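See structure below.
One protein chain omitted, others in place.
Every chain is named by a letter (A, B, C, D and E) in the order it is written, and numbering of its residues begins at 1.
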């Protein structure tokens, strides 16, 4: 339970901090400090149990079926790391209290810092590997936010993005690795996994698992070749650098390698991968560090190099190396955090971190200078300081691993040592010499409590360096025991081991380092802006930036290549893919060519369809330049379709198709006025003509192929015997149960009335959409002018308004016919409606017929005249129709039957005898209403556009004449 | 008869496909019209062909095997109406597009040369 | 010619079958002739007279044939044919009227009122 | 009466139409047809600005017969011309001054002329109230003028413009 | 069937239809209309929750509720069926609809004449597609949904929107034609339209009918895959999403999932059990298509700058993942896929809403400058070390954006991570692990990485590179929906255990189609005897 508190309080603190007003300063720091103190208290409380070798566990079930639970598990290693995390957090909070500027919105800073601490504690306390990854990514995230804290600076943004990209990618690899590891081990639970080392090492997946987990660890710990993000992360405020980039976050990778050391290590692959990366990093980074000019840059590379050292130790795979690794982790955290803070103080006080400017700070801030010098000495590995001890252990191990025949590791260690002495000297040099006069600010000692954390850490360095067994001994024991268990080797934490080879190596590094620095110093002074020799070409950051840029542009290129934003290619693809899918499905089966039955060829029918086909092809051919012809030709094809329906026993379809044909023609004609005139283009360039030809050939081929496919599958269907399906039921039950002899109509309004309800909804929706669209329709400028027919003086009707035309003009006579026709059409519509249930007809046909009658009046006398005399309210027709259909269904529900259950009312009327009124009749009435409403709404909305143009045209009478199409 | 109707469906469909691949909106709308003819016929013939056997069960107890499949007819009816609605919608959409962009290209802008 | 479209022919006495057949043949011939006119005549103003023949007389022949045939052979009232006749009479004139006027003014607007086959409104005698 | 049956002829036509469509004289249809015959004209009344008056049914019947004969005759002529005319046809527009003003009369005239093969109505020229007519094969303009004015226009004037004439 | 309770199955369709019709009749009374619309949508939410509960408890046998519309017995009439999957989808739909509607309160509901009616019709279409047990009825509901979406997409009538609609409409019309062709072929093969009956009959077909069935299914699949934006059929999606009004875009996100839903439903019901070469072929086609879609979405996301298109590519990635995973098959995998579906749909929908709000703080010129400077590695003012206070609204946006990114990219600790983890877990434990499994996992990981890079680039550009950023004006009705959806995701992460076990139950029910079939075909109509 305490474990849960330990994990939760930072997050609670984070939320609390985030809710503070942004001007708040001290209270934030106190809040953070309180969190840190509580954590420390909990850790102290748990020490007795941990030191007994107990493993504390606390489990909350999260996704037990998937083996993912929140398991908090504290052993010695976790305790040690927790101590590190919480302890340094406290110091950093204290330091930050004075470091952050009054303008900085500190609540955000502390919130992020607390979140980070929580995430970090989560990593070290995870008893489940997936949970570890979860917190791992949270550390990446919170570090991203912390690095980008000063987000108005582009270096902060870039540094944050880079750090996050690299570490989050590593995290994803880690997740994959952990999942595979869990699969091999049979569980994600750490205890189970730790026990499955032998299984894993023998498993075929060992290498991928190792690689993926190593990728996670190496990216996080900024190991070569992923080291480049860390120097850029220095854009973060210094407390962040001190906390994340020296003591904690970068140690998460190290922690992971330690945690999984029992499972993963002990193989040549481990040594080569981890050890190799470590050695490469320590050499490279320590070398580059010498040539930095930025204090924090130097410290960053130094950090990388020390992390490389620890990684190299872990890569060695021996238990003693493990102990050394843990020891150096602690040491590095203390001296590096203090150095970062010192650098921050210098920056804070002098206004710069450029070592080329900083001189003689010893005179201006003597205490700070002393502290920094001691910490640097620890970093350089000077005896009686903690760095010396762990480095010596490192040297000893390199000798041990390399054995007598192979000294390359020892050699690398010595070289690294020389470099680190050199850069430590370079760091120290800022305190010596004559004070610089050209600094942005005149530095002096920082506030008392700002220096306090540095003092604490330096005291720790000294304490460990002088009395290791007393100070750090128990802690180290605790950590090493947790990892190594039975394998815990004997080691001796003493300042003096006598004169041995490691001591000689230490001596060489110290003198070598001083010499190297002396040699190089002149060069620094000569070439202030020199880049690190040899290695400046290996620029991870450049590589990263160009990779990101390349990714973006490459992806965008590829996306353009593999995708399109134009319609035609999409349709080509759609049709081709469908064709391919159909053909693939069809040919994957054995051929079936057993003709079942066929109707004898009928010459008239063939002739009819010859016409239909000719019309269709001609419509396709004419549609570009001769719209009217194309429309007429498509109408011809439609007529043949109607006749086919009629001929093949589908009178209902024929009637409906006939009406739809008419309405569609009127509709498209209404739209034609707003389309631009199209003249054949003159002489395109030969190249574009060729591509156009190619494209047309491709489309033609595709069209022919899809036509062939449709023809083939149609023929196949017709040759196969019909499956005994549901249709017999309808034919048999239409009269007894549906109460109508027209089976199609009974299907539409009863058996499958729900489909029809949906279908009229579609109609209603489209009508509403069309109405909405047309209300805000703005025609193109050139089609606003009146059509040439209406402005040409040759026609006496040219400037007559529709009303004049029909009541005295050329439409006088046609008007008489159409006005006589209207009531007749209405009666016919009613007729088709009433008989629909028993004979061809029904709501659709009737509705369309009725609408056609009304539209004829519009056509004759114009919108204004008709609407001034008749209020149609198509919206109401539409809504009431839909409601009527719904009400029919709801009536059944009220009667206790399912929705849309049909009933027949049997009315005994005096004169007429028995009348059977099926409820489907009301439903069909709804259909009728919707069809009328929708059709009228669409057509009149379109028609209104013309009258609008007319009003505009009459407003300015001298509209330019337009060429007749 | 079967071959004739199958071929006809093929021709209608091919003409429609050719048209919907064209760049002008009017071509596309005529193409959609032709495709809907083809598809309606296609659905229709899934009930196989029968001449002069409309599904009108005028007397109860008639041999139902004589009738054409009413289900496909009901489906086609729905498809016809929906096809009409969508044609209307596309028409108005293409007019709107033309009004806003000044072109009748399907992409709402003339292709750059 | 195998024709599935005549599956329902009923028997009837010959003296009625002959006129019905004759009417059918006559209607067919007139229809064909009218359509031929539409096809072959040289300009629109002449072509418009072709279909007029079959719309009026062809329809008439078929309708009378149908009336005779159904009223005798099927004992069915003949009213539908009358309705069709009525509607054709009501609608056909409007189409030709509108179409003719449209064609005339189209030509007038184009200005080709010379005596070519496409001429429009060149009245032989002015009032 | 006037209020409920503003257009009795139309009502009659609609009633007949309903009965014919249903092919039945059952009381339901008779009554429902009657209902329609009253309701529908009332519904569309706002859209019919010109009232119709008809008299002299005998003249109408004579006109009908004359027209039928004329239609058959012209039809034969036109067929022959289409099939066998080797030389060019003398298709011409002619003008016929009309006295008939009633829109319904003009409509019937148009119906007869357009139903007669070989003649197509173009329009009534606004200023002169002349009928522009297209004749398929014109031999004698005056014959056409006389025929239309005498045999067609006159009876129509009698039928439709009795009171006003 | 006992009508009273069973009526609940029908209401998610009937209620919006009714409301849509009523809203047409109410003229210009925006407040009343909005209130009615919201009331209806909330009622749908309650309904969806009820159905969610009902299907998961022993109310109906096997958790399958059947409603016989028109009281016609199963293969003949149209049946509406609710099971766990349908209930889950209904719930998702209702959640997103509520958020989208609330979001449109201030602006978008007034941008079009019949917004409210169209919105309700859209819901009717979507819910109907989830509930129907009839293939042709599915077509009808698809059309309702599409028709309403056309109307909503054109809301406000901007040139870009019209241009996008031209694509969207034509492609959907053509896809609908394929839908019809597919349904027709299936009817020709089996003589039935009822999905359950289809599954029964499909098992007993001869060679010829089998050919028709499978060709029909292939064509039908193309229609659904177009709607779920499989590569190379989904190029319309980013364009459309980028153009749509934010609440509509959120609904479109949902609609992409309707295609996926239908594929899951039909494929598992009718085809996956067939165990023939075709089933194997179609499964691998689905996997291949999904992988390609995933790859394409990844490329698009990496390459695009425009936020709307980025969101579109996020939806494509989600679709691709789902298609591949569903094609891969297996109960556990499908269960994880459903979890992923829920999480990614909610997150991308929230993202759509957020993008609009974010659009208000964006300053394109400043952003361009920032991009250029970062590309050319120019540092600006590194010595200015005092921070900039972020006003609460911006902080809210930033936090919500971050949550969205976490979920979409699958980073811990939110539902996106849980979803991806369960997917990987299920894939690794689904039996034999092939190169395909690992490839799939790798691609999903890479797509997540691409999403991280791209979305972080965007977020940094918007929230960090904009020194003169004015705090945006946020209305609660705009802030609430997006955060509500995100809260749903967070709830999903916290309740990951129960949620994923629900998904697993759903998946295992899907893998036992005979229960569904049995329930549909054995439901008897109400007779005069048993009517109340």
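In the analysis below, a contact is a pair of C-beta atoms (placed from the backbone, for glycine too) under 8 Å apart; a residue touches a chain by one contact, two chains touch by 3 or more.
The rule we apply is simple: contacts and distances are computed from a predicted model.
Visitor: Can you match the unshown chain of the complex to its UniProt protein name from these: "Acyl-CoA dehydrogenase, putative", "ABC transporter permease", "Dihydroorotate oxidase" or "Multisubunit potassium/proton antiporter PhaF subunit"?
Guide: In UniProt, the chain excluded from the picture bears the name "Multisubunit potassium/proton antiporter PhaF subunit".
Visitor: Can you list the shown chains that the hidden chain touches?
Guide: Result for the missing chain's touching partners among shown chains: A, B, C.
Visitor: Any idea which of A:12, A:628, A:692 or A:915 touches the chain not displayed?
Guide: If we include the chain that is not displayed, A:628 is the one touching it.
Visitor: Touching the left-out chain: which of A:410, A:825 or A:885?
Guide: A:825
Visitor: Using the touch definition up top, pick the residue from A:856, A:878 or A:934 that touches the left-out chain.
Guide: Touching the chain that is not displayed is residue A:856.
Visitor: Touching the hidden chain in the full complex, which residues of chain B are there? Just list them.
Guide: Residue positions of chain B that touch the missing chain: 52, 54, 56.
Visitor: Contacts of chain A with the missing chain: which residues?
Guide: Chain A touches the chain not shown through residues 603-604, 607-608, 610-611, 614-615, 618, 628-629, 631-633, 635-636, 639, 642-643, 646-647, 651, 654-655, 658-659, 661-662, 665-666, 669-670, 672-673, 786-790, 795, 797, 801-802, 814, 821, 824-825, 828, 832, 839-841, 845, 849, 852, 855-856, 858-859, 862-863, 939, 942-943, 946-947, 950, 964.
Visitor: Determine and list the chain C residues touching the chain excluded from the picture.
Guide: Touching the missing chain: residues 1, 3, 5-14, 16-18, 20-22, 24-25, 27-29, 31-32, 34-36, 38-39, 44, 47-48, 50-51, 54-55, 58-59, 62-63, 65-66, 69-70, 73-74, 76, 80-81, 83-84, 87-88, 91-92, 94-95, 98-99, 101-103, 105-106, 118.
Criterion: only the chains that are shown with their structure count from here on.
Visitor: Average the CA atoms of each chain to get its centre, and name the chain whose centre is farthest from that of chain D.
Guide: It is A.
Visitor: Mean of the CA atoms for each chain, then the mean for all of them together: which chain is nearest?
Guide: So the chain nearest the centre of the shown protein is E.
Visitor: Whole-Å distance, chain C centre to chain E centre, using C-alpha means?
Guide: 58
Visitor: What is the distance in Å between the mean C-alpha positions of chain B and chain D?
Guide: 40
Visitor: Among the residues of chain D, pick out those that touch two or more other chains and give their numbers.
Guide: 17, 21, 110, 121, 123
Visitor: Going by the contact rule already set, what residues in chain E reach two or more other chains?
Guide: Each of 136, 140, 143, 147, 150, 154, 157, 166-167, 170, 174, 181, 185, 187-188, 193 in chain E touches at least two other chains.
Visitor: Spell out the residues on chain C that touch chain A in their complex, using ranges where they run on.
Guide: 1-5, 87, 90-91, 93-94, 97-98, 101, 105-106, 108-110
Visitor: Quick check on the complex: what are the chain A residues that touch chain B?
Guide: These residues of chain A touch chain B: 565-568, 571-572, 575, 598-602, 605-606, 609, 612-613, 616-617, 619-620, 623-624, 627, 630-631, 634, 637-638, 641, 644-645, 647-653, 656-657, 660, 663-664, 667-668, 671-672, 674-676, 678, 685, 688, 699-700, 702-704, 706-712, 714-715, 717-719, 722, 725-728, 730-732, 734-736, 741-744, 747-748, 752, 755-756, 759-760, 762-763, 766-767, 769-770, 773-774, 777-781, 783, 838-840, 844, 931, 934, 938, 941-942.
Visitor: Hey, which residues of chain E end up touching chain B in the complex?
Guide: Its residues touching chain B are 136, 140, 143, 147, 150, 154, 157, 159, 162-163, 165-167, 169-170, 173-174, 176-177, 180-181, 183-185, 187-188, 193.
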